[in-house]
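All protein chains of the complex are present and in place, except for one that has been dropped.
Right after this comes chain A.
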């Protein structure tokens, strides 16, 4: 186990493309770090650089206070689980797990004990003599994890390990990975493009886009306080509503003006008045999550602004019914209690909890309040 620190790391390819533009991330020993972002954001490149499979153009990577920039992958004390599992096709499961130990000249008895321990932990003992081609995706995934576990490394690296599994198995394996982390207290760096995996697994999340860390923090912090429009839209499902709106002064309150077919209301904002005052009369992007627009029964506080809205579409998901309305000519998703939701064409009273709402600058996409 070891801490990991990434200091001002850049990656520039020979043709001049900047893939990573100064990455700074540090995690403690035993933390679960998620690198999340859309494809092409540089998250896998960063992981490969931590692994030593890709060169670092500038900056430093340190594992447990030891600078590893020039170390080859095998000397970095890491293990990696790949998206394609990358099991050696000609070897049995046992040989796959023991290969790394064998190369490191571990004594035979130790290897046998390790294989046994890992296989029992992952419940793959009955598969030990099989070849990768004779196993299902989920089983291969376990073996790939077993191969990493057997080495007992300072840091585990996961490169989208669940994206080749079907939806049900993915959720199962997700829980298992989390369980494994809780039990072993291992340091893990986990790359994914799936924001749900990021939220559920991570102690810390680094949201990346265009080779830059957009925000680094705990899952809840990133969910509640997104640093910019991209992070706000990327994390959360269904994603945050972005409603173009004008900031207006209404008596002593400052709020955003929200209109639908029937008319307009001003939603007063409880945020920093001084900050808001600078934006009065200007266009902003009003960001509010679906669960913050709901029915009167679900809303947990009285005295919140209410607006009767015309329903366009409803999507029952079981626990909630998503109600879609049109505000300021933008499709807005609201999460309501299934028994409270009305039907398309009808009007429904929706309660706006603006305490966690956020405002963004439409030009820079940066957070205002």
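Quick notes on this one:
Note that contacts are C-beta pairs under 8 Å (C-beta built on N, C-alpha and C of every residue); 3 or more make two chains touch, one makes a residue touch a chain; residues count from 1.
Please note the rule applied: contacts and distances are computed from a predicted model.
The chain absent from the displayed complex carries the UniProt protein name "Carbohydrate ABC transporter permease", chosen from "Carbohydrate ABC transporter permease", "Fe-S cluster assembly ATPase SufC", "Hydrolase" or "NADH-quinone oxidoreductase subunit H".
Touching the missing chain, out of A:2, A:35, A:51 or A:145, is residue A:51.
Within the set A:90, A:182, A:220 or A:317, the residue that contacts the chain not displayed is A:90.
Within the set A:63, A:79 or A:332, the residue that contacts the chain not displayed is A:79.
As for the chain not pictured, it touches chain A at residues 14, 48, 51-53, 72-74, 78-80, 82-84, 86-91, 99-100, 103-104, 147, 151, 159.
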